[in-house]
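The other protein chains are all here in position, but one chain of the complex has been omitted.
Per-chain residue numbering starts at 1, and chain names A and B are given in the order in which the chains are listed.
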Amino acid sequence: MDAISLIVRSIFVDNMVFAYFLGMCSFLAVSKNVKTALGLGLAVTLVLVITLPVNYLLENYVLKSGALEWLGPQFANVDLSVFSLLIFIAVIAAIVQLVEMVIERFSPALYSSLGIFLPLIAVNCAILGGSLFMQQREFANIGMASAYAFGSGIGWLLAIVGMAAIREKLEYSNVPKPLKGLGITFIVTALMAIGFMSFSGINI
Amino acid sequence: MALNSKTKAVLLGPLSKNNPILVQVLGICSALAVTSKLEPSLVMAIAVIIVTAFSNVIISLLRKSIPNRIRIIVQLVVVASLVTIVSEVLKAFSYDVNKQLSVFVGLIVTNCILMGRLEAFALGNGPWPSFLDGIGNGLGYGWILVVTGFFRELLGSGELMGYQVVPQAFYDAGYENNGLMMLAPMAVLIVACIIWVHRSKNKDLQEETN
Partner (left out) sequence: MNRESNGYTIIYAAVMVIIVALGLSFTHQALLDKQIANENIDKMQQLLRSLNITAGADEAETRYSELVTNAYLITDEGEKIEGTEGTTPEDPAFSTELGDPTAKGLPVYEVSIDGKNVYIIPMNGAGLWGAIWGYLAVEDDGSTIYGADFGHAGETPGLGAEIAERSFGNQFEGKEIFKNGNFASIAVVKPGQVDTRRDYVDGISGGTITSQGVDKMLLNSVGKYENFLTKLNRN
């Protein structure tokens, strides 16, 4: 199945964090303990799964060169791709706010655990990165785009939870003074990324 | 305009003591993936400097008129428009580099430095200090990219800006390019080394916990 292979690939092979370093800011800031890391990871996955299909539809029916043809043949040559960046980021910001309101209304418990992360997510590179990669890779249909969104989100979640687990253990290590905190986190990220590269040959 | 000591601090602080990457931990996201060569790193650095400077100025000029409720969206729109312009200009005048940077030009939008500086500085200061703050933070970010790109290209392919710098005699004597340097994780490792050196020199920046 193409979709399953795409999911596996985007989790392990082209992991958002380890292959492209997207979403590093929140990755570094929120990976101090496993529980908050899990919360942020879930929020990222949720927002990715919602925004990416929406942006996919916009890209293919509004923005792409010739995408407006369904309005009539006179629109066949309209190319709005110059606005794609603007539209993508606006959609993401709007959806993040919407998700925030919906969660707050229907699940206060979830809101209290995820809510604080949601405003952060609008400017999380992994989310916009997902949409831009979607545009570049020209997925065949909306199902594939959603599968990619899901895989990337889970990949990001896996990365940040793994990182948080390592950092919790790192508390007890004797790290050279100048490397404490940020420095050692970078090194651990690099080593994890090299580890993830061993997945690169897999083919499903 | 002469620089008094305060504006000087605004401009020069981000280069070291208040560096966006090394100290504020902002904006690592997009750019590390483009540092496998010096040239794209340099172009990326320049693009970020331009966008930080001008988005800071624009938001600073608008700061008294922006409705608070749509503040974030206004900031994003300003930044996204500037980035689109930069990307269009790159496509027209530096096509090769634009191809190498691919989606990462667009990702400048979500570079945390931008939103971070807009929120923390431009909303509360006039256009001129904001401009300097933008340039300073862009530079502070840029020099790290350039240093990373320098080492990766030198060690990874023995070239700088596409010109061979490691002499053939070295290869004849058994020297080999380190292919590992071309892979993405090495960018992070080099930044870690920069942090190491930087914090050994600036002891006050060292953290207490891991």
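Everything that follows uses one rule, which is that a residue touches a chain if its C-beta (ideal position, glycine included) is under 8 Å from a C-beta of that chain, and two chains touch if they have at least 3 such contacts.
These numbers come from a predicted model, not from an experiment.
I'd like to know which visible chains would be in contact with the absent chain if the whole complex were considered.
Contacts of the unshown chain, counting the full complex: A, B.
Taking the full complex into account, find the residue in A:Leu48, A:Leu86 or A:Ala147 that is in contact with the omitted chain.
That would be A:Leu86, which touches the missing chain.
Which listed residue (B:Ala9, B:Ile46, B:Ile85 or B:Ala120) would be found touching the missing chain in the intact complex?
Reading the full complex, the residue touching the unseen chain is B:Ile85.
Given the full complex, what residues of chain B touch the hidden partner chain?
Interface with the chain not displayed, on the chain B side: 33, 36, 65-70, 73-74, 77, 81, 84-85, 88-89, 91-93, 95-96, 99, 102-103, 182-184.
Going by the touch rule given at the top, which residues of chain A touch the chain that is not shown?
9, 13-14, 19, 82-83, 86, 133, 136-138, 197, 200-201, 203
Note that only the chains that are shown with their structure count from here on.
Using mean CA coordinates as chain centres, what's the gap between chain A and chain B in Å?
Once rounded, the distance between the two centres reads 21 Å.
Quick one: in the complex, what on chain B touches chain A?
Per the stated touch rule, the residues are 22, 25-30, 32-33, 72-73, 76-77, 80-81, 83-84, 87-88, 102-103, 106-107, 109-112, 115, 183-189, 191-192, 195-200, 206-210.
Provide the residue numbers of chain A that touch chain B in the complex, in ascending order.
Chain A residues touching chain B: 18-25, 28-29, 82-83, 85-86, 89-90, 93-94, 119, 122-125, 127-129, 132-133, 135-136, 167, 170-171, 173, 175-184, 186-187, 189-191, 193-194, 197.
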